[in-house]
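With one protein chain withheld, the remaining protein chains of the complex are depicted in position.
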Amino acid sequence: MKLRKPPVNSLSLELLTELVISLEKLENDKSFQGVIITSDSPGIFSAGLDLMEMCGRDPAHYAEYWKAMQELWLRLYLSHLVLICAVNGVSPAGGCLLALSCDYRILADNPKYTIGLNETQLGIVAPFWFADTLVNTIGHRAAERALQLGLLFPPAEALQVGIVDQVVPEDQVQSTARSVMAQWLAVPDHARQLTKNLMRKATADRLLKQRDADIQNFVSFISRDSIQKSLHVYIEKLQKKKG
Amino acid sequence: MKLRKPPVNSLSLELLTELVISLEKLENDKSFQGVIITSDSPGIFSAGLDLMEMCGRDPAHYAEYWKAMQELWLRLYLSHLVLICAVNGVSPAGGCLLALSCDYRILADNPKYTIGLNETQLGIVAPFWFADTLVNTIGHRAAERALQLGLLFPPAEALQVGIVDQVVPEDQVQSTARSVMAQWLAVPDHARQLTKNLMRKATADRLLKQRDADIQNFVSFISRDSIQKSLHVYIEKLQKKKG
Partner (left out) sequence: MKLRKPPVNSLSLELLTELVISLEKLENDKSFQGVIITSDSPGIFSAGLDLMEMCGRDPAHYAEYWKAMQELWLRLYLSHLVLICAVNGVSPAGGCLLALSCDYRILADNPKYTIGLNETQLGIVAPFWFADTLVNTIGHRAAERALQLGLLFPPAEALQVGIVDQVVPEDQVQSTARSVMAQWLAVPDHARQLTKNLMRKATADRLLKQRDADIQNFVSFISRDSIQKSLHVYIEKLQKKKG
């Protein structure tokens, strides 16, 4: 019932594909009703989109990458499984989207573990379905401010704005996730699945209706010289940080 | 100006019809501008949908019952009267929907008086217009969690999540309702009515546009063997509780 991902710094095309396949298997295995999503390397939940997949590649690659990202979100957001997210590390951009797509989010109480859709800080724009998912979670006003400023929330603020549901000491994240899961699994499963779909279908449909246009939009945006330059600057900054 | 309902454990077809007729009369009587909705038998505001109307009957009965439920909600939600709900007892499922359809909700501060759309706990699914009404009241995220888990909120939590507007000691529910009503009636009435309609019309229209489909959906869902079985189990559990 527990999915462990290999240590991730970034959602590479390979990792996205693996996640989609794993999720599909669990969905089809009737013995699974819920999955706890967490990171095997505490400290980094997920660094989000892999900038290397978005930088210096050709349009066909960008399109393939973006389609995989859409696929993962659609799978997670509409999953009939109960998805509990045990956020045991920093969780920017795409990492935050993973968490937002689950049914419940528990964040470890460590001031370094910030979470948010910080795309603007990288000079890029969160796509509309990232924004929709955030609006559904924290409301329109808080989402507008967080997205414009590219805010990363430390635990206390994350809880207050509602981007996570619970903040617990770092060593209790997994046990809390298990007891929350027990609460969710106690609900008659078929009714819960239908209810989840009722609440999320309209948001997922918005992407499904314009999936190709969204891919083309991403490809043409990411291919711009100015964006490629922004990403290069950001990657260099990250690499300097590392040493 | 005060509507008293006979002691209710459940919204039977007869009660639904009576409520619709009473409300229609009050709407057409120019001397009424507001109605306080409360229960004559403190302890139970309304037990919600009458499971007896949904169990072991024929499809035509289910269809008639559901149409009456839609009708009551449409009347309440779009009523040009000021509707103040004095929730003086437990208020699950359909009982909660009654409260949510009013303009203001006051809950008696008694830990037994829980309120919420707990349909999933019965193995059934709140229809989209129940969900819409809850989303309009407490926002998308809180509604999604409450609906998936079928949560019943005790007073302090009900206030915090916003499913009620005020919690007061049990003996002050009626007097508080009267003073809140005075505040609402002080507003120029025609402007208030138009404003209410502006805020609620889109939500009501969603049901109006697919009313028959919603009835058919309910009938086919409730007629399923698995659902009938769930309801039987639940009714037996209730009857054991009673003695």
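The first chain written gets the first letter, and so on, giving A and B; residue counts start at 1 in each chain.
Keep this in mind: contacts are C-beta pairs under 8 Å (C-beta built on N, C-alpha and C of every residue); 3 or more make two chains touch, one makes a residue touch a chain.
Remember, it's a predicted structure, so these values are computed and weren't measured experimentally.
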item: Selected from B:190, B:209 or B:240 as touching the chain missing from the view; value: B:190
item: Sole residue of A:41, A:121 or A:197 that reaches the chain not shown, by the stated touch rule; value: A:121
item: Candidates B:45, B:66, B:104 or B:218 - the one touching the absent chain; value: B:104
item: Absent-chain contact - pick from B:21, B:156 or B:199; value: B:199
item: Absent chain, residues of chain A that touch it; value: 119-126, 128, 131, 139-141, 143-145, 147-150, 226, 230
item: For chain B, residues in touch with the removed chain; value: 103-104, 135-139, 162, 165, 183-184, 187-188, 190-192, 194-196, 198-200
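By our rule, only the chains that are shown with their structure count from here on.
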item: Relative orientation of copies chain A and chain B, as a Cα rotation angle in degrees, nearest 5; value: 120
item: For chain A paired with chain B, centre-to-centre distance based on mean C-alpha positions, whole Å; value: 36
